[in-house]
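All protein chains but one are shown in place.
Right after this comes chain A.
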């Protein structure tokens, strides 16, 4: 979502979530759909979803806050997830991650000042035999080294 876009309205959110109400266990699919549309799950979604599903607001909030995937505020334009798990560590993943954060001057979960990239930790992308790995938005990249990481960052406009 563009940083200056108008805040999503109750009607907008309802239009996204209501068609999923007939699923068995509909809340996670709804939250994914809302986040897909806005890049985050806005606070305004909580009363709408609790109304559709006849749940307490606290319950909906509790579900949103439980999962690493759902964010309360918009992220940068691109999200770079760097794997921190053991197989990547065995191939120098820690050093690569630290060097990347240093280069960007941010910490985990931080966003570059120009708003281009948010860097997050991820625990395993299933690239354990071609580590270290990262994921830029939906694109997985493996056998990373400093040069390849630099190309990725450049691609993302960091």
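Heads up, the rule we're going with is that contacts are C-beta pairs under 8 Å (C-beta built on N, C-alpha and C of every residue); 3 or more make two chains touch, one makes a residue touch a chain; residues count from 1.
Keep in mind that, in the parts below, contacts and distances are computed from a predicted model.
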Legend entry - Complex member absent from the view - protein name from UniProt, among "ABC transporter permease", "NADH-quinone oxidoreductase subunit NuoF", "YwgA family protein" or "Multiple sugar transport system substrate-binding protein": "NADH-quinone oxidoreductase subunit NuoF"
Legend entry - Where the unshown chain meets chain A, residue by residue: 23-29, 31-32, 53, 62-63, 66-70, 81, 85-91, 122-131, 133, 135, 138, 140-143
